[in-house]
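Shown here: the complex without one of its protein chains, the others still in place.
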Amino acid sequence: MKKIVTLGEIMLRLSTHVGERLSQADQLSMHYGGAEANVGVSLSQFGFDVYFVSKVPNNALGKAVERHLLSNGVHIDYLVKGGERLGTYYLETGIGERSAAVTYDRKFSSFSHLTVEELDLEAILSEAEVFHMSGITLALSPNLRELALLAMKKAKELGVKTSFDFNYRASLWSQEEASLAIKPLLPYTDICFCGDLDAIYLLGIQQADDVLSKTEKLTYYYHEIQKRYPNIQFMSSTFRTVLSASDNKLQGNHYTGGTLYQSKEHHISQIVDRVGGGDAFASGVLYGIVEQLPPGQLISFATAASALKHTVHGDANAFSAEEVLKFAGTSAGEIVR
Amino acid sequence: MKKIVTLGEIMLRLSTHVGERLSQADQLSMHYGGAEANVGVSLSQFGFDVYFVSKVPNNALGKAVERHLLSNGVHIDYLVKGGERLGTYYLETGIGERSAAVTYDRKFSSFSHLTVEELDLEAILSEAEVFHMSGITLALSPNLRELALLAMKKAKELGVKTSFDFNYRASLWSQEEASLAIKPLLPYTDICFCGDLDAIYLLGIQQADDVLSKTEKLTYYYHEIQKRYPNIQFMSSTFRTVLSASDNKLQGNHYTGGTLYQSKEHHISQIVDRVGGGDAFASGVLYGIVEQLPPGQLISFATAASALKHTVHGDANAFSAEEVLKFAGTSAGEIVR
Amino acid sequence: MKKIVTLGEIMLRLSTHVGERLSQADQLSMHYGGAEANVGVSLSQFGFDVYFVSKVPNNALGKAVERHLLSNGVHIDYLVKGGERLGTYYLETGIGERSAAVTYDRKFSSFSHLTVEELDLEAILSEAEVFHMSGITLALSPNLRELALLAMKKAKELGVKTSFDFNYRASLWSQEEASLAIKPLLPYTDICFCGDLDAIYLLGIQQADDVLSKTEKLTYYYHEIQKRYPNIQFMSSTFRTVLSASDNKLQGNHYTGGTLYQSKEHHISQIVDRVGGGDAFASGVLYGIVEQLPPGQLISFATAASALKHTVHGDANAFSAEEVLKFAGTSAGEIVR
Amino acid sequence: MKKIVTLGEIMLRLSTHVGERLSQADQLSMHYGGAEANVGVSLSQFGFDVYFVSKVPNNALGKAVERHLLSNGVHIDYLVKGGERLGTYYLETGIGERSAAVTYDRKFSSFSHLTVEELDLEAILSEAEVFHMSGITLALSPNLRELALLAMKKAKELGVKTSFDFNYRASLWSQEEASLAIKPLLPYTDICFCGDLDAIYLLGIQQADDVLSKTEKLTYYYHEIQKRYPNIQFMSSTFRTVLSASDNKLQGNHYTGGTLYQSKEHHISQIVDRVGGGDAFASGVLYGIVEQLPPGQLISFATAASALKHTVHGDANAFSAEEVLKFAGTSAGEIVR
Amino acid sequence: MKKIVTLGEIMLRLSTHVGERLSQADQLSMHYGGAEANVGVSLSQFGFDVYFVSKVPNNALGKAVERHLLSNGVHIDYLVKGGERLGTYYLETGIGERSAAVTYDRKFSSFSHLTVEELDLEAILSEAEVFHMSGITLALSPNLRELALLAMKKAKELGVKTSFDFNYRASLWSQEEASLAIKPLLPYTDICFCGDLDAIYLLGIQQADDVLSKTEKLTYYYHEIQKRYPNIQFMSSTFRTVLSASDNKLQGNHYTGGTLYQSKEHHISQIVDRVGGGDAFASGVLYGIVEQLPPGQLISFATAASALKHTVHGDANAFSAEEVLKFAGTSAGEIVR
Partner (left out) sequence: MKKIVTLGEIMLRLSTHVGERLSQADQLSMHYGGAEANVGVSLSQFGFDVYFVSKVPNNALGKAVERHLLSNGVHIDYLVKGGERLGTYYLETGIGERSAAVTYDRKFSSFSHLTVEELDLEAILSEAEVFHMSGITLALSPNLRELALLAMKKAKELGVKTSFDFNYRASLWSQEEASLAIKPLLPYTDICFCGDLDAIYLLGIQQADDVLSKTEKLTYYYHEIQKRYPNIQFMSSTFRTVLSASDNKLQGNHYTGGTLYQSKEHHISQIVDRVGGGDAFASGVLYGIVEQLPPGQLISFATAASALKHTVHGDANAFSAEEVLKFAGTSAGEIVR
């Protein structure tokens, strides 16, 4: 099995049941997830040998994180134990016109205090196919920014493909801060998940001409990014049309070799859980790159993986590569007897 | 904080879970509500000092009503304790093409036996901004009809704005009975919630010309009502298009100064709980009147409040004025992180 | 009350909650059902005196089957007790684009070992109005094929109307096997549930001209079937358009006296449970035939019965004939107070 | 199968979950039961042909009562439909030192308005082995007192064994009222369920000497009752020691032919649901009488049936005669594999 | 109504269901509580006008705290909004031999940053009967220690009775730290909750002679404390014998006027939720002092209140004074119909 490494924060998500406000709830559902952990879990479901690198407290919640990862076949050899607390957030589930609302309680987390000294990057990254991380990690602390840069460089040095997802969150930092932190990593990035807003606000690329279509604009942005960072071989993102909190349209984009490939547009109605939809997409793209799928098949697979994620509770994709392939190729909604 | 008084019945609602028939159910969800109680709860969420006037039995269910009101910040100083029982109804929740079905068990309730002697209307209404009640109260007993008329007169006497919601329920009384009971109150009414069917069948106004649009017809009816009752300064109602039990369209109407103002049409899909949607609307209108919102803003706020109500379990709006304003102004369905 | 007899397997269905994968579930919902049991339950709700003939193990699950049937008023006089086990299947509930998935565990069931000797067909069928069974029974064992043929012949001999639902399941047998087993029964069949694929692949009828509409094609197939089996007086089926696992369109077809009658197309959104939708339809058709409804009313009733089934959990229709009639005639989705 | 008839009220019980107060609850469990209905259900589980005579409203709750009875194999031929409402009560489940608390909402029930004219007593009682009713029915209305007396007389006339359970409830009537209503029935009673308090306070028998043991006292009371009503062939009751709401001791007493027979004392810990424990005992006694068990076996069976009832949710015994016999004869608590 | 003021931290408690480990749980129950908040809620149930002083974040969880307090009739006028987060802890519920286990996540809480400047102690305490706080507050931050001392002094100055509960928690601070922080408050304390371990380890009183009984020892410690702090008029504590996590014995002690009064020993089996048992006891003592119950009655009431608390979920007593009185005087476990 091929080795994959992802590094990032994993948090406890506490969600209300549909139709309940957090301020009135008396029961919460628990899930564990984070951008890079979710990518790791999906890739493990797809058949890779995944190692997730992070730090969690040495208590029952840290143990719960271990169980979550193990049950999905993810290796926890590099899950450091220690620090104060597990990052936590409360999700008031949205429905129909009403958006989901997040109440964050993630400060002072064990992961935010993780330092380079606690990890043996050489051992972690050696013989890996892909190393994946996201911009969220950079937002959490200066030591993590330092760690991230070292990890990306070490990965390149060891011949590991590097993958970086911008994952910009306005609640965590300003565009200026993000721009300063992200740019140094891009020269070491092979695979990049970013969209038009990232191009404009974080990379300072001039806005595309308004007469262009959404697809043409994205192609323009990807061209511009590649001019600046010719080392980036793959760029991907999705177009999401939010009809309501329960009803979205989703189309995947994948840019490689100067060409943009697009999936069909999925109509995702009756959304069960949208959290992790983007991570499922990223996992699908990484699967396609490692398995060397043709770009058209790759983006079809990745978007299908993301669409499937929306139909299950929890942050991470719970489908095998075979299931995603079958789903990508069939019409939806029949009982399979 | 401004004082608001609402008077009416509050009942125990026992609802089946989605997809279960009442005759087969083995679990029921409990909610407490009633038209005027719901208006009171919403207005308390909006920041007013609300007093709810009613009568409930002196047992654990009466205590539960108290807790429900208190948890929403509603004052229970004028909640009389006594009588036989709490009015109850069973709701078989509808979904898709299948409508919800109500099994009433509300006869012989404590509230239906409430008399004028049990209340000190002078104290209750003094210094209030608004007094609100609905036609349901009139339908329940002769003593309540007497109480209602006295309360409306006392409110006018004390300079309190009076609000009356027709709320006609065919299961409670005939149109003739309703017409006889409602008309005496209208000369004392400042704010009125009624629609086209009320105008025709309860007030005897001639049907509008069929070539008119729905909006034009409503404007005509409101003109005609105002001719008869020039004291009524505000009239409001909603246009609800029922696509299915789970999928409605809702537009708000507000008539004042001879002009009809309309909100945008909300598309309320994946309805969680429709009960109390009208009361949430009424609360929004009353908020707008007390806070002197311009009529266009008022009706946008009120309709948004009603749309939000459909996304939560329970009879009453659980959103602050700030949350309603934000919802009214944003596109729906994104995760707010 | 009129006597109806249905014969077939009844199984335990274990379903995941919405949004859960079977491989991750820790709770399952239990329902009991099977094509002919479901038809029996519906017809009992419609007011007939229904006898269900089957075999279940003599343990707590067999007892549970008895309770399920009794609670719906179905007679269990001919429910044989014995054998190894109750046929079981696991349903991973579908939603949105993701189809439901069935994991079967039905082999070695008590019913599959039922033999002619265990039943007194004369007593079972005497004075019945209708005897109903389906192709699933034929697929389960040679002894059941023998039993089925004897039962159909005995029914005809006793003047009982016979009803046969093709109910072809590719997971149980090949088209060739099915064709061989079904054809001998058709000369004894009065009422037949089958569609275009059955006509082509099981009865070997030449495919209709592609320029024909869906409705014209079905008419053609029913004509052809009636040429071969002039004894068949009624043929029925539905057109189901699967927009998603949660959102279907459904139209009923009923052919009698050389004419095809069609219901309106129901839009079934927010599907609660699709299992048994076809059986509810069959029950509606049989109700109409026994009650001698005009064909147009019959197919409207039957399709409404099927649409209603989709709004409740469990395999069987839980609605009375009056409720179906009312539903068939009203617009959907209002609260009935 | 032997025919048994029971007559009485059946109510909806709405129970809180353990550890919740009714005033704070948001979910309730539903059960249907009543003294005579519970006896009917138990006797049906024991293999008799049971007819339950009562009146319930013609709505979804009335339908639910039907389903409850049918699922337990009880015949509903004499279940009259009509009237205002189903008697209801709320049970705040007790635990440990805290007793359960009942909030009644049973007034104005359909059953309380049942009249002689609505029943064909001749048909109902003919060919029955046993007719059973309780003092609760007498407490509910004058018409029911009249009906009860006629039914008892008719039963005797038809050679049916009559069974009467005092079942005195202080919340329903005074001892004087009960005494006046019950005495006229006793000359027509063959089997009687009553205890020492009934003897003293309802039948006016002089209190036993304090030096006597509990058992000797009961023997004395039964002697005295039999002197007054020599027609009574069997008298039964239980000694219940309440260690806590979750932990009781229970011993059964059965008096016949001048001798008192006693069961062993069951230690019922971890009580799941005590409601209906007395009815399960009465059912066991009636089973023993009809099946002509020796008195020692009879009282062992009846007390075991009652003990088993405490281990399941719901008002009625859910165990077959075989299961009760096995339980009566084994030590408790092993896993039966 | 008499005014009571309590000051302290209120936290979110997230509990596993019985029989689940936190590391394996996927659902948690939510409760809000803290020593002084619990005392406030109980006293509000007992009929006092309670003000709870604290600080919670200005988010949905802060709103939830408000709703919790309001539903119990507690005033939130002095509940400051702001700061980083709500103190949180996870409770793995114990059962039988296995103890409950707490995972704390309470650092950096809004309350721990509360300062004197944010409160108007004069307004808060004026006209109060009692001011109550506990040692937990002292453990949380230096600013809270300062605030506590000022509040106690201000209370004395305004003629308010002061109440202090040692509530020592080894997980929060050392005995040395606690001793240093607590001693300065005692000269301003009228009512004190402390036990033998507090006397020895926090106040440095010499250990009692081992030949003394448990009760004699406690009397000795209370004598010694009173010698040092003659201003303390009342001292109380409980003797708890832990038979298992589900089964405790509890006896209350109350010392006043040089005499120790004791309640009967309650046997609390089938414990539902032990959290807050001590706070319920303290509430009962304060109720008795304010209502001037004789000491024997007082300690019987307080211990009964604590025993009742163990039978309900949640941190706070949910019983009225009448219910506690009735419970204190009856044998346990009967159904109250």
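Per-chain numbering from 1; labels A, B, C, D and E assigned in written order.
In this section, a residue touches a chain if its C-beta (ideal position, glycine included) is under 8 Å from a C-beta of that chain, and two chains touch if they have at least 3 such contacts.
Since this is a predicted model, take the numbers as computed values, not measurements.
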Quick one: which shown chains sit in contact with the chain that's not drawn? A, C, D, E
Contacting the left-out chain in the complete assembly, out of E:D49, E:E84, E:D247 or E:E291: E:D247
Checked against the full complex, the residue among A:G47, A:G73, A:P187 or A:G296 that touches the missing chain is A:G73
Touch assignment to the omitted chain, from D:I10, D:A100, D:L121 or D:A318, lands on D:A318
Considering the entire assembly, which residues of chain E contact the chain that has been omitted? 18-21, 23-24, 94-102, 104, 169-171, 242-248, 270, 274-275
List every residue of chain A that touches the chain not included in the displayed model. 67-68, 70-73
Considering the whole complex, not just the chains shown, which residues of chain C touch the missing one? 14, 21-31, 59-61, 63-64, 66-67, 84-86, 88, 90, 92, 101, 103, 105, 107-108
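We take it that only the chains that are shown with their structure count from here on.
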Same interface as A-C shows up in which of B-C, B-E or A-E, over half of contact pairs matched? B-C
Calculate how many whole Å lie between the centre of chain C and the centre of chain D, each centre taken as the average of the chain's C-alpha atoms. 42
Mind pulling the chain D residues that touch 2 or more other chains? 21, 23-24, 26, 67, 101
If each chain is a dot and touching chains are joined, what shape do you get: line, ring, star, complete or other? other
